[in-house]
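All protein chains of the complex are present and in place, except for one that has been dropped.
So that you can tell them apart, the chains are marked A, B, C, D, E, F and G in the order they are listed, and the count of residues begins at 1 in each.
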Amino acid sequence: MSQKIWQIYLSGEIHSDWRERIITGARERNLPVSFSSAVTDHDASDMVGVNILGQEEDPFWRDRKASGINSIRTSTSIRLADLVVVRFGPKYKQWNAAFDAGFAVASGKPIITLHDAEHDHALKEVDEAAKATCRHPEQVVEILSYLVS
Amino acid sequence: MSQKIWQIYLSGEIHSDWRERIITGARERNLPVSFSSAVTDHDASDMVGVNILGQEEDPFWRDRKASGINSIRTSTSIRLADLVVVRFGPKYKQWNAAFDAGFAVASGKPIITLHDAEHDHALKEVDEAAKATCRHPEQVVEILSYLVS
Amino acid sequence: MSQKIWQIYLSGEIHSDWRERIITGARERNLPVSFSSAVTDHDASDMVGVNILGQEEDPFWRDRKASGINSIRTSTSIRLADLVVVRFGPKYKQWNAAFDAGFAVASGKPIITLHDAEHDHALKEVDEAAKATCRHPEQVVEILSYLVS
Amino acid sequence: MSQKIWQIYLSGEIHSDWRERIITGARERNLPVSFSSAVTDHDASDMVGVNILGQEEDPFWRDRKASGINSIRTSTSIRLADLVVVRFGPKYKQWNAAFDAGFAVASGKPIITLHDAEHDHALKEVDEAAKATCRHPEQVVEILSYLVS
Amino acid sequence: MSQKIWQIYLSGEIHSDWRERIITGARERNLPVSFSSAVTDHDASDMVGVNILGQEEDPFWRDRKASGINSIRTSTSIRLADLVVVRFGPKYKQWNAAFDAGFAVASGKPIITLHDAEHDHALKEVDEAAKATCRHPEQVVEILSYLVS
Amino acid sequence: MSQKIWQIYLSGEIHSDWRERIITGARERNLPVSFSSAVTDHDASDMVGVNILGQEEDPFWRDRKASGINSIRTSTSIRLADLVVVRFGPKYKQWNAAFDAGFAVASGKPIITLHDAEHDHALKEVDEAAKATCRHPEQVVEILSYLVS
Amino acid sequence: MSQKIWQIYLSGEIHSDWRERIITGARERNLPVSFSSAVTDHDASDMVGVNILGQEEDPFWRDRKASGINSIRTSTSIRLADLVVVRFGPKYKQWNAAFDAGFAVASGKPIITLHDAEHDHALKEVDEAAKATCRHPEQVVEILSYLVS
Partner (left out) sequence: MSQKIWQIYLSGEIHSDWRERIITGARERNLPVSFSSAVTDHDASDMVGVNILGQEEDPFWRDRKASGINSIRTSTSIRLADLVVVRFGPKYKQWNAAFDAGFAVASGKPIITLHDAEHDHALKEVDEAAKATCRHPEQVVEILSYLVS
């Protein structure tokens, strides 16, 4: 059977260790998968625009400079991904995660959502577009393990 | 010049009158535009699945039945739209609006966002993908008026 | 709101009156929908190849001549459709219906399946790709009525 | 000439040894081909949803959880394949095989069908969309051998 | 059922009356079809480049100026067509007809070929990509009549 | 033959009367064509962003607000066009015209360039991607007349 | 600079040594290119269908069985190619070469034509779609050498 390396894009929450738990879990099982994600250092991500391209007084354009650069990484990663995992945590609006989910689905990429049941109703449209809804990162690892078996 | 009717999809918040203000404003100016949107009657939208397809005990699958039907309308409307306006209101998660935005962008459709400045930072990725960020529905009407001039 | 005419392709079983019930139901409600389907006269469909292009002794090529012509109509109808309804009846293999379903999904068109519960397990992959699974044609009419509201 | 490894997706029947005969035949001829397929362990495939994501009482949703995960593997494999072989055995409805065939054709991937003559008439639409119809797995191996020569 | 007007592009031979026979046949049956084709006035087509854009001494570039303009019409017509009929007559190389056929197939448009049996072997690759091979224009009319029924 | 209305997008120079000469010429010949273009009122176009969305001190972001809105009109018009005419005048950089040309070509739309011979060498890459290079607007009208004949 | 291996598909005439001259020329210059082509053994190609899939009395279907298998190789090779070279020799209709050219162009792949001046007028549409027209295989090698420099 094929030796394919699956490309997995991990989108969403940056304030918990869900990425590490998936990556570690996949490594422990020696799965042929490769992960990518946005830059998850919150300050580095927010300030990349002005750090490289110069200061802005207006926070709207300061954010724009950062989000432009970050979108290069995000859109390229989704384009190259075989599967996108989208995590919604308990806090914050996390609109970029939902945006990534819609972008991935319209790009023909399967998505898996990862969130607690309390957000089920608010995420019903995103979950409908998903191939699976997980509650724990370990379930994502199990799905990856099944997919590459 | 061309007599094109512009197709505008209005996505997002259903608890304020922003859609009506845009539609009324466009009608008052006699603009050659046609609007579509999701079903905005909250109960009708949430219950359409079980109303038509039969009851479900588990709210997760009750939502699924509704969101499946609603996604037919949403995806078809975006596919046919020339422009998608995405409104984020002051309340709720509104992840479906951000999902629509990502879906539209990956489908090659221009989007305009409509929200208050307080959400600028949380929406920086969505705004970056947008062609304009408006604060008031009347600004959307002015843009439409300019586009079809 | 938009005056769009929804294009609906009706695929599958030709031995019951499900198409008529959907078309009649939509007409009774005065829905802005337009229907298309394969030629449902079984003999006309099977013999169209040899009737127009000349006899074949080998039934394999006799079928080929018919299926080539029929696929022009099917693929064009799906390409132009906003929604594809796929009906699986109690008898026959109906592989062409499942083929249409896969073709529609990969073409980015939403599908609705229509079949009895006894086929649920055999159709689990097709139903997963569908936006709704109906048991009765009247449910399809109700969904259409909701979509165009 | 090119050293390309052909990616072959094997879709359909899981109750006979046709996959093994193709894979073994290709290996014996040392062909530069790589195979992928759905998980062919019937129970593992049917139960993957509830095994990973949790129990469901309603068999419809139990199947849905499995088919969602399985479709990640199927759609990704077809997207990456150069050629899809679709096997229809003597038993069962095998609608997922016909669905895969339609999905592959609409995705621009060539397909080969593999089935007995008794199913020729029922499969005439699928065979029309195929580049070859084989009766024995060894014929598939011969085609692969010719393609990579 | 749908009131669709089928768009038919007629490609190939310009030295016989096959186009007229198809158009007249369709009109006599009152078929809802609309035809397009390249400019079939041989001199007008060959000289359009230099007539509009100015003389060229080298016949290679004289032809280029014409074929550039003609390709606007051809590619646009194929892009808008539901069906492409490609006629190969008994004389000349007619490479543009075969080019149109390949262009149409890769654009996802069904094609019908129209030629005598003496060219079957030379056209085997084009016929393989076609949905039907006709010998007489009247057969094309019969197929159109069936498609729109 | 077909009654198609050709959609023509007129891109480029706004300081001469080339658009009017093409539109008038087409009207005089009663050609079935429809024209679209960017807003050609220079001040209205440059100031649309700040006029509608609010002032900006930095001219870079002032321009951004305008170019975002203008790109909705440009990209939509190119997407709907059958043919794009790109005019390069004797003055200014006109990079947006060359950008439109590249955008149109990658979108599969045929382009015609319109410029004096003095710019031939600088425009050789754009002309190579074009189906015709005209020197006078009247030549564009003649090509349109030929295309719709 | 990039270490890319260019994939070149060689389409057309099989009765002269033009492929060998290009392949040998590229090897002598040590160019990072990889070639693919249809099976060029005339008998093997013509008989592959019946050899593998069983005899046919009617030569039309005998050819079909072969051309179906050959099209898997051709379409896959064009899909993977960066550049398609299409050779038209002095004899035969060579409609498959022109078909390949049209297929490649509609697939977004650049083509180079290779033929004598005597065929210029007959090939004016194909040459218009080509990026270069060569008279000798060595010119193709020189272009490859330039492209990979």
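Keep this in mind: a contact is a pair of C-beta atoms (placed from the backbone, for glycine too) under 8 Å apart; a residue touches a chain by one contact, two chains touch by 3 or more.
Please read these numbers as outputs of a predicted model, since none were measured by experiment.
Peer 1: So which bits of chain F touch the chain we can't see?
Peer 2: Given the touch definition above, chain F has residues 59-60, 63-64, 66-68, 70-71, 74, 88, 92-107, 117, 119-129, 133 touching the missing chain.
Peer 1: List every residue of chain A that touches the chain not included in the displayed model.
Peer 2: Here the touching residues of chain A are 7, 23, 34-37, 39, 44, 48-49, 52-54, 65, 68-69, 71-73, 75-76, 79-80.
Peer 1: Extract the touching residues of chain G with respect to the undisplayed chain.
Peer 2: 1-4, 6, 82-83, 108, 110, 112, 130-134, 139, 142-143, 146-147, 149
Keep this in mind: only the chains that are shown with their structure count from here on.
Peer 1: Where among B-F, E-G or A-B does the B-C interface show up again, with more than half of the contact pairs the same?
Peer 2: Overlap exceeds half of the contact pairs only for B-F.
Peer 1: Hey, what residues on chain E touch two or more of the other chains?
Peer 2: 68, 71, 133
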